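Okay, handing you the structure first.
A single protein chain has been removed from this complex, and every other one stays in its place.
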Amino acid sequence: MRPVDEKSVLSGWRARLHEIIFETDTIAGRLFDASLIAAIVVSVILVMLDSVAWINESYGRAIYAAEWFFTGLFTVEYVLRLVCVARPLKYATSFFGLIDLMAIVPSYLDLLVPGGRYLSVVRVLRVLRIFRTFKLFEYMTEGMYIVQAISASRKKISLFLIAILTLVVILGSLMYLIEGGENGFTSIPKSVYWAIVTMTTVGYGDIAPKSTLGMGLASVVMILGYAILAVPTGIVTVEMVHASASRKSSQACPSCCAEGHDIDAVHCKFCGSRLN
Amino acid sequence: MRPVDEKSVLSGWRARLHEIIFETDTIAGRLFDASLIAAIVVSVILVMLDSVAWINESYGRAIYAAEWFFTGLFTVEYVLRLVCVARPLKYATSFFGLIDLMAIVPSYLDLLVPGGRYLSVVRVLRVLRIFRTFKLFEYMTEGMYIVQAISASRKKISLFLIAILTLVVILGSLMYLIEGGENGFTSIPKSVYWAIVTMTTVGYGDIAPKSTLGMGLASVVMILGYAILAVPTGIVTVEMVHASASRKSSQACPSCCAEGHDIDAVHCKFCGSRLN
Amino acid sequence: MRPVDEKSVLSGWRARLHEIIFETDTIAGRLFDASLIAAIVVSVILVMLDSVAWINESYGRAIYAAEWFFTGLFTVEYVLRLVCVARPLKYATSFFGLIDLMAIVPSYLDLLVPGGRYLSVVRVLRVLRIFRTFKLFEYMTEGMYIVQAISASRKKISLFLIAILTLVVILGSLMYLIEGGENGFTSIPKSVYWAIVTMTTVGYGDIAPKSTLGMGLASVVMILGYAILAVPTGIVTVEMVHASASRKSSQACPSCCAEGHDIDAVHCKFCGSRLN
Partner (left out) sequence: MRPVDEKSVLSGWRARLHEIIFETDTIAGRLFDASLIAAIVVSVILVMLDSVAWINESYGRAIYAAEWFFTGLFTVEYVLRLVCVARPLKYATSFFGLIDLMAIVPSYLDLLVPGGRYLSVVRVLRVLRIFRTFKLFEYMTEGMYIVQAISASRKKISLFLIAILTLVVILGSLMYLIEGGENGFTSIPKSVYWAIVTMTTVGYGDIAPKSTLGMGLASVVMILGYAILAVPTGIVTVEMVHASASRKSSQACPSCCAEGHDIDAVHCKFCGSRLN
C-alpha cells in the first residue's frame, strides 16, 4: 500500500493520476475521494429505492438511467485505477480491488439475469474507503483493536458456535417430536430454525409452542439461551480488557525498581529518577 | 452557571427572583423547584392521557383547559427567567433554556397545526432539572461517569455502527432477492428494516422468512447478531473499568504544570519534581 | 436471628419447639424444614394447576380440599412460630414473618373476593427459606455479593432508568404522531408501551410500525436500544469486578516490602519471611 515507492516507477501523467485517485495528501486527491464516496452513497440509495414498487413505477426510468450512469462512472474509475497503478494485478486481487470490481459486475450481470442489479448494493462496502480518505487512522486503530479482540477469541467463539449448533439440533428435534406438524413444527430443519430464533432471543412468533410440554421445553431453551448469552459477551470483554491492559510501560525505575509507569512517563513517579 | 456573580449585577427584586427561580439554597427556591417539577409531571401525564380516545371523549374539555393552564404557567415562568437573569440571551441559548422554550412552543403551534400539541411531551425533558433541584450532584457525577465512558468509546461505537449499517444493507438486499415480495420482503428498504429488527434481537415477526433458503440466511443473521451483541457491551465495559480504575490525581505539577499523575505518585513523571 | 440467646428465656416445651421450627442443627429441625419446603412447593404447584380449565373441571374439588389442608397447616405453623418465639412481634414484622403471613392470607381472602386465592402463589417466596435450611450459607454470601454489586450501582441504575423513561416518553409520542391510530398506535401511553417493548428488544409484534417513516424511527430506536443495552451490563460488571478484586491482603512483607499477598498467606511469596 506504500504508494511512495510506486510513484517513481510511473511516468508523468500516470503518477499525477495515481496521486489523485490513490492518495489523500493533495487537495485534488481529497476532493476526488469525497465525491467518490458521495457517488457511492447516492447510487446505493438509488438501488434501494428502485426496489420499492411505487417509486419504481413512477421514477423507474430515471433511476435506471442513473444506475447506468454510476455503473459507467465506476467502470471508468476502475479502469483508471488499473492504468495508473504500478502493479495492476496486485491491486485487482487486493481487498479494495475486489470490492471495486464487485461494485460494477452486478449491473452488467443484470443484462443476463433479471434482478441481478439489486446485488449492486454490495457497492456499500466501498464506503469503508471513508476511513482512508478522511485520514481516520485513529478509527482504523480502534477497528484493529476490536478485530484483535475478536480474533483473539476466535477459537473460543468457534468452540462456542459448535456447541450451540449441537444443542440447537438436539433441542429442535425434541420440539419436532413434542409439538409435531399441526403446531407449526412441520420438519426438523424448521424446528432447528425455531430453536435458533428462540435461543438468540429474537422470537418472531411465527412458530411457537402450543402444547404444555412444548411450552415447558421452550422455557428451558429460553433460560438456557439467557445464561448462554453471557458467554460470548464475557469472552470478548475479557479479550478487550487484555488488549487494553497492556499499555503500561514494562520498564522498572533504574533507581528504586518501582514498576507500573505510564508509557509517556519520563521520570519515576515514586523517586523522581530519570527513566531510560 | 455560577449565579453568585450575576446577583451583584441585578437590582433588588430581580436578585430576589433569581434566588427563587434559579437557586436551590433557600427554602423558597427549593419549594419553587419542587412545585415546578410536580407541574411538569402532571402536565406530561395530561398530554399522554388526552391521546387516549375514551378519556379524550369524556374529559377532553377539562384536559384542554388544564393544558392551557400549564402552558400559561410555563410561559410566565419562561418570561420571568428571562427577566431576572443578567444575560438573557445566554440563558435562552443554554441547554435548559432551549428545553424551557420547547416546552411551551408546541401548545401555541397546535393553533396552527392540529395535533402539534402532543409534541409538548417534550416537557418531560424538564424533569432532568430534578438532578439540580435536589442537590443530586452525586447522581450528576455518576451520570458524568457513564457519559465519559460512552464518550471515550465514541469512536469505537461509530465505527461499529458504520460496520453494522453496511452489513445490514447487504443482508437485507440478499433477503429481498431470496424471499421476494410474496413473503413480505416487498422492497430493499423493508428488507433492511427486517435485518435491523433481527440483528438487534427485537424480532417483531411482522416480516419473517418463509422459504428454506431464507430461514437459513436468517439463522446466520441471528447468530451473527448474537456474537456482535457482545462487542458494544465489551467496549463500554472496558471503558467503564478504565474510567473507574484510573481515577487520576487532579493535581498539577508545581514545577512543569503537567497533569494526569496517578493518585499514588510522589514525583512528577515528566520533570521529576516533588508533588505536594 | 441469634436464637441461642432466646432459648434461655423460653420454658421447656417452647424451647424444644423453637429448636425444631427455627433451628436446623438437630435432625428433627432439619426434617421439619425439609417437609415444610416440600409442602410449600406442592401447594404452589396445586394453586397453579387449579387455574388450568380442564384440570379445574376434573379435579377442582380435590385441589380445593388440598389447598385448605395446606392453608390449615401453614396457619398452625404460623401460630406455633408466634408461640415459641421469645419476641413474637419482632418475628411477625421480620422479612420471613411477613412472608409467612402473606402465605396464608389469600386463602381466607378468597372467601370474600373470588379469585383471591390465586394470590397464594406468593407462598413461593417461602422457598427462599431453603437457603437457611440446608446451611447454604455459602449461597447466601454469593447472594450478598450480587446484591452488593447491584446496590453499589443503585444510583447509576436509577439515573439510567430516569434517562430511559424520558427517552421512551418522547420516542413513543413521536411514533404516535407518525403512525397514528390506524397502525395500532392508538394513544401515547400505548406508543410508550411499544417503545419499551422495542428498546428492551422484547418485540412482541402486536404493535409494529407500518409506514416508511415509522420503520425508519423504529430502526433508530432499536439500534439505540442495542447500544444502551451495553450500559447496565457494564455498570454491574464493573461493580462485580470491584467487589471481587478487594480480596488480596493489603499487607506488605516486613522484610522485602513486596505486596499482593493472598489473604491466607503466612510467608512472603518472594523472600520467604514470615508475615505478621
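So that you can tell them apart, the chains are marked A, B and C in the order they are listed, and the count of residues begins at 1 in each.
Just so we're on the same page, a residue touches a chain if its C-beta (ideal position, glycine included) is under 8 Å from a C-beta of that chain, and two chains touch if they have at least 3 such contacts.
All of these numbers come straight from a predicted model, not from anything done at the bench.
Residue-wise, the contact with the chain that is not shown comes from A:192, picked out of A:21, A:40, A:84 or A:192.
Checked against the full complex, the candidates B:106, B:172, B:205 or B:225 give a single residue touching the omitted chain, namely B:205. Touch with the chain omitted from the figure is made, among A:29, A:116 or A:205, by A:205.
By the touch definition given at the top, subunit B reaches the unshown chain through residues 201-205, 233, 237. On the side of subunit A, touch with the chain left out of the figure occurs at residues 155-156, 158-160, 162, 166, 169-170, 173, 176-177, 181, 186-189, 192, 198, 201-205, 208, 212, 215, 218-219, 222-223, 225-227, 229-231, 233-235, 237-238, 241-242. Interface residues of subunit C facing the missing partner chain: 44, 47-49, 51-53, 115, 118-119, 121-122, 124-125, 127-128, 130, 138-139, 142-143, 145-146, 149-150, 157, 161, 164, 189-190, 193, 196-197, 200-206, 229, 232-233, 235-237, 239-241, 244, 261-262, 264-274.
Please note the rule applied: only the chains that are shown with their structure count from here on.
At the interface between subunit B and subunit C, under half of the residue numbers appear on both sides, which makes the contact a different-residue one. Averaged Cα coordinates give subunit A a centre that lies 41 Å from the centre of subunit C. For the pair subunit A and subunit B, the distance between mean C-alpha positions equals 29 Å. One inter-chain figure worth recording: subunit B and subunit C are separated by 31 Å, centre to centre, where each centre is the mean of the chain's CA atoms. Among all residues of subunit B, those that touch two or more other chains are 189, 201-205, 229, 233, 235, 237, 241.
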